[in-house]
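Heads up, one of the protein chains got dropped from this complex, but the rest are sitting where they should.
To keep things simple, chains are lettered A, B and C as they appear, and every chain counts its residues starting from 1.
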Amino acid sequence: MPTLTIDNKSITVPDGTNVLEAAQRLGIVIPHFCYHEALGAVGACRLCAMMFEEGPVKGLQMACMVTAQDGMQISTLHPEAQELRSHVIEWMMLNHPHDCPVCDEGGECQLQDMTIAGGHGRRRYAGKKRTWINQDLGPFVVQEMNRCIQCYRCVRTYQDYCGGDDFGVMGSRNRLFFGRFQPGKLESPFSGNLVDVCPTGVFTDKTFRFKTRYWDIEEAPAVCPHCSLGCTVIPGARYRELQRVRAGVNRQTNGFFICDRSRFGYGYANHRERIRQPNCQGAATSWREALEHLKERLGKVVNEYGPLSVAIVGSPRSSLECQALLREWTREHGYRPPLFEIDNRRDRTARILAAGLGKQARSMAEIADSDCLVMLGSDPLNEAPLLALAIRQAVRNGCHVTCLDPRAVKLPCAASHLPVQPEQLLPAINGLVANRFEEFERQDQLFLEGAAERLGRAERPVLVGGGDLLGPEGTEALLKAARSLNAGLFVTLGGPNSYGGALLSEDGPDSEEMIEAALEGEIKALFCIEADPLTEGPARSARALGQLELLVVCDHMVNRTARSADIFLPTTAPPEAAGTYINNEGRMLPFGGAYAPGLPLRDIGEGGHPPRTFSNITTGGEPRPAWAILATLLQRPLDFDSIHHGLESDPHFAGLGLLSPGGEGRRVTDAGMLPPAAQPEFPHSAPEGSLPLLVVEALFGTEPLSSLSPALEPVIPEAAVQLHPTTAARLGISDGETVSLRTELEHLRLTARTEAEMVPGLLVAYRLRGTPLELLPVGKITPCLLEKGGNDA
Amino acid sequence: METVNQTTGKDVLLPDDTIEAFRAKAADTPHPRELIVDLLRAIQDHHGWVPDAGIELAAQTLGLSPLQLEEIATFYDKIYRQPVGRKVIHLCDSICCWTTGGEQVAELLRDKLGIGFGETTPDGVFTLLPTCCLGACGDAPAMMIGLTTYGRLTAEKIDTILREIRQQID
Amino acid sequence: MMPDWIITAILVAIKLGFVLALLLTGAAYLVLAERKLLGRMQLRYGPNRVGPFGLMQPLADAVKLLMKEDFIPAQGDKVLFFIAPGIAAVTALITFAVIPFGPPLRLFGREMPLVVCDLNIGLLYFLGLSSLAVYGIALGGWASNSKYALLGSIRALAQLISYELSMGLSIVPVVLMARSFSLTEIVNAQTHIPFALLNPPAFLVFLISVLAESKRTPFDIPEAENEIVAGFHTEYSGMRFGMFFVGEYINVIILSSMVTVLFLGGWHGPLLPGIVWFFGKVMLIAFLFIWTRGTLPRFRYDQLMHFGWKVLVPIALLNVVVTGAILLLLQG
Partner (left out) sequence: MNLIRGIKGTAQAYWITLRTMFRKPVTIQYPEQKRQPFPRYRARIVLTRDPDGGERCVACYLCSAACPVDCISMQAAEAKDGRRYAEWFRINFTRCIFCGLCTEACPTRAIQMTSDYEICNRDPLDLVYEKTDLLIDDTGKDPDYNFYRHAGIGVVNPRGGNEDEKPPADVRDLLP
């Protein structure tokens, strides 16, 4: 812990801190470009010069390249240092165009700030400036190379940190071009980070192009709702339109970066089909009337059939506050205990994990620090993209990654991948503990023994699981394995708040029981809060819902269930209201509401022009947070304090009220909790000649919220079925051919894609929204018949 | 040198056996990137310069992305990403050569060849390029053609060299 | 012949009607006169848009005040808030009851004094009512539940109490000289020489105290607009504010009348009819009020208190003693 003095202020910093970081801790602003906390220092921009006056290092040095040592006396205001900085920034600005007024970075431009901070206020260079022809980099990022100052941050982010190989730097000397070999879409799923990381306007957000300046945008730190990792994001809105999402900083989860699904999948909040008014039987009405009507209908059902005839389905998309009030509501009125996930498999997986995770919990920061990772049934780039980035960092630090998965798992780093059948995952996990792999072929045995051996040797091993593929049984086995191997555990779950729902539902009933009860006519009223049983629930949901007398849906997106609701109450989208999510490692992460809901100005119908008449009422401002609707029904005060107070009586949630949005959050306290009773799944009877079909998540197009985003439309994959070349050859199918796929309920026409790295004998398809594939449960094996052609269908 | 595939009549960047050799080498090395310069030079030797298709071929051969090849190809000025004459004259314009009459040599070459820097003679024989240093300051002024460095250039010497090369080619 | 009491009643009604009309129109046009005069003192025209020379301005103001939104502060004391402007206006109006504004008139064969009610303790009645007027201000400021209003009314209370003392003391010599509390008697005592000439110190002290009593410049700290918005009537609007406003200007008329009655010989004067003399003198004093407003800046609060207690009160006290001594000597 060296102590050094900068500008006559002393500070003690941890070993290995560089002088620039030490100065930043002291609040001293020193211009810099190439240094970035996540990327490290390379001393390339020559801008952070400081004068080292006394101590082990002497003279004018780049602060980012000098490790802080005891007894250093440093001056940032030394005339020589100041002069050097002002010259360096002037060189950098030589070719920079005077186009700040038409640049989207203007106002939040590090170059603007650093130029002024560096002491270069007026351009002396009157010569001609270098220009470039830009490349089209796809639907997400706009390039404007004229503005480039060659700091290399983009390349270091894209290639080194994110592992992309289609973007880089070309040329040499004063002629450097940062781009692709040929114009085209940036292939990395983390390409949007170029926007955040570029200190000037070379890379800007195409979806945000020319929309708003930094000072006009309404922002609040929030938690990404598109997977279970809980990355910190900062959504920004103007004129009631969610216009962009940028990465927030949370050193425990996402660090400094986010994935493109998180950044460009925000369009759901502005979706044109979003219903923004309460309605009864399809007719728009007021909140007061809708709630009166709801109470009346609910009262009637309760009077006639008793309180147990009312069932409630919550959702992993809902905030913890909403889920807590749901539980209270059912307890107060004696309704059936609520469900927080309608997908039974995901529900049980989350509950088993929440009950047992305890000390085995690891954060993404700890994954990046791990020295041995074993991935089981996890495909991070498709299921939880930021996890892939954490794994890459671990690999960069010398970690070995082993991956067992039926799919062709692609990682942005080196990994040894063994394709296994989905049902082999469980024996593999048990085998890792016992180091016995009799059920596997000889070659696979060797692979697995190697993995087990590395796991035993590792100091900070982590088992990474994909909840969808592992299922409840696999997760339970993985939990046991992690405990007996004394390894960390990191399992991705179904939704952003699956963990919170799991903690609240404990060993309560599951959706199978509820649907069964509904089919037997015991349930007469169903209350869906941001849940969509018709899409996500068991196949029998439709029949069960047909027997209801009252279906109430509170949601901010239109889905199958919402369309058939008797009473629909509009709720706010995640960026429109505050709340708390608990991510898959049990970290409580509060988020703030960035803006108040309302119909975007652009959609009001005057061609984007604001109306000329002034009004106190926000058009389309009716949506309310789901928790607020519940609080109104419960006649509770409309603030979080009482909800948090109620939750904190449960030891899991200790300290919840102290957290604030944008912080690192806090892991839930490990306290005894009952997991649901084990219930083995029985495979469907497979018809003759059928193949197992595994439906999985994809990076784009399968997550319910982001798939509504128009910005992602160009990157949503085709509806295809993946199969191993040998399987394809056996069926006489070639790559790119249209095939017909029959399941018990559906008949689809898809494109066949051969994939050499996946396991033979299995079909894999993405659960694309808006196609019949979305009705197939994720992670479950569905037997199906695959035929060539399918033109008759 | 065979530059046209006899069966397809198209430009061939590299004979198939050379590609296979590189592919085998790439499979053996932990970092195929180290073969980039060799492969690009091989293509250049064979084809004269490296077109986009050459970059793509090299990328595919080494299992890398085209960009990773292009990064290297555009970095070195001795790898030509645009068509050049059959012989490329790299004339040093660094300080030592400049002080010993580099400018006059440049003038002379421009006159003799009838082209400016970066241009190719109409007969496609010579391309004239400046280069920042050839490491031949002791023999300044210097130029390099192919793999040969010529020092202490004078008008007569240049005449002789150009004539010899033309003769070789013919 | 009508019964005596009916005639009395009719006469009283006529006088009341006359006085009321006179006071209200007087107050209204005093406002206009003030705005015009102040305008001219500041090289402006003053109101000149409504009617010829802006003569309809008071009417326009009245209509405006009547049409304005009547606003009551949410946390205010509603009852007191209603009452306070009434107190201010009514106390001002009924003070005039004891002021004789002309020589007795013969009407219906009876001598009718030109005073609504010739009380033998008229002076005490005036002093009493002027003390009561403080309630309007104090309650108004309190009921508004606003810091500015409260500050304004506290200031008003302190100021009025302080200056009432010197005012009362400066009247004592008048009573000594006139040997009566009846205002008619006091006027009659000045048939030849007004008390202003007989006892200039008492006149000056009274004039200054009266300025302070009316809360006008340079003694307008209760409503000092650049410190406390508008003082005690900050929260008032519409006609309720109008009542405060009218009360203030009626007060100016009454206090000018009191100066006339007590020191300037009332209706006494050569050639012209008494009533003309009386109102002429009143207008002169009123003009003095306006002129002062156009001339002097506002006192600071401590200066105000200093002046009241350390200058006016001692002078008035000394004057009482000196006057008494001189009167005793003259008698003896």
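Following the convention adopted for this analysis, a residue touches a chain if its C-beta (ideal position, glycine included) is under 8 Å from a C-beta of that chain, and two chains touch if they have at least 3 such contacts.
Since we're looking at a predicted model, the values are computed, not measured.
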| item | value |
| --- | --- |
| Displayed chains contacted by the hidden chain, counting the whole assembly | A, B, C |
| Contact residue for the chain not shown (choose from A:G106, A:G119 or A:G621) | A:G106 |
| Touching the absent chain when the full complex is considered, from A:R213, A:R272, A:H645 or A:R730 | A:R213 |
| Residue among A:F52, A:W132 or A:F190 that touches the chain left out of view | A:W132 |
| Given C:F18, C:Y45 or C:F71, the one touching the chain that is not displayed | C:Y45 |
| Option from B:Q44, B:T61 or B:T74 whose C-beta touches the chain left out | B:T74 |
| Residue numbers in chain C that touch the chain omitted from display | 37, 39-45, 291-292, 294-296 |
| In chain A, positions touching the absent partner | 97-102, 106-107, 126-133, 146, 170-171, 173, 175-177, 209-213, 215-216, 239, 608-610, 612-613 |
| Chain B, residues in touch with the chain not shown (by the definition above) | 74, 77, 80-82, 84, 117-118, 127, 129-132 |
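In this section, only the chains that are shown with their structure count from here on.
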| item | value |
| --- | --- |
| CA centroid of chain A to CA centroid of chain B, Å | 49 |
| Touching residues (chain side chain A, partner chain B) in the complex | 165-172, 177, 180-182 |
| Chain A contact footprint on chain B (complex, rising order) | 52, 55, 64-71, 74-77 |
